[in-house]
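Only one protein chain is missing from this complex, and each of the others stays in its spot.
== chain A ==
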Amino acid sequence: MSTLAPTPPTSAPPVVAGPCWTAVCPLDALVPERGVAALVTGSDGEEVQVALFRLVDGTVHAVQQLDPYAGANVMSRGIVGTRRGTPTVAAPVYKQVFELSSGRCLEAAGKEPREGLSGDLASYPVVVADGVVHVGLG
């Protein structure tokens, strides 16, 4: 129930040096093509809100939860889909479309991001090990 301490996924092979891995939830807790938010603490001790999306093929993507165009923490509540085959999420407030793998904004819907924010989303590596979703924060 509480925020988990940064722990590397012990039994998973793809432990990459660098990011600080956090076990977030069981894969089963994610509904395909819907997002959830998670609170993750990075190596600098900063708490970050992350949006996690499970696709129909079982892969999981993580991007920042902050919608840079609305200034609200809502990205997990967007609609998941594809644009020319690339998995995407649409911001629920003003419908910008972002590539899930990179966080790149594909359609800005005629809007500018809030002052001081990038128009693209930060994306984070995800590893599913033993049915548990891990997010890596730098």
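Basically, contacts are C-beta pairs under 8 Å (C-beta built on N, C-alpha and C of every residue); 3 or more make two chains touch, one makes a residue touch a chain; residues count from 1.
Going forward, contacts and distances are computed from a predicted model.
Colleague: Which one, "Maltose/maltodextrin import ATP-binding protein MalK", "Membrane protein", "ABC transporter permease subunit" or "assimilatory sulfite reductase (ferredoxin)", is the UniProt name for the chain you do not see?
Modeller: Its record in UniProt gives the absent chain the protein name "assimilatory sulfite reductase (ferredoxin)".
Colleague: For the chain left off this view, which of A:20, A:108 or A:132 is in contact with it?
Modeller: A:132
Colleague: Which chain A residues would touch the chain omitted from the figure, given the whole complex?
Modeller: Residues of chain A in contact with the hidden chain: 1-5, 7, 10, 23-26, 28-34, 36-40, 47, 49, 52, 55-56, 66-67, 70-74, 77-85, 87-88, 90, 92-93, 95, 97, 114-115, 132.
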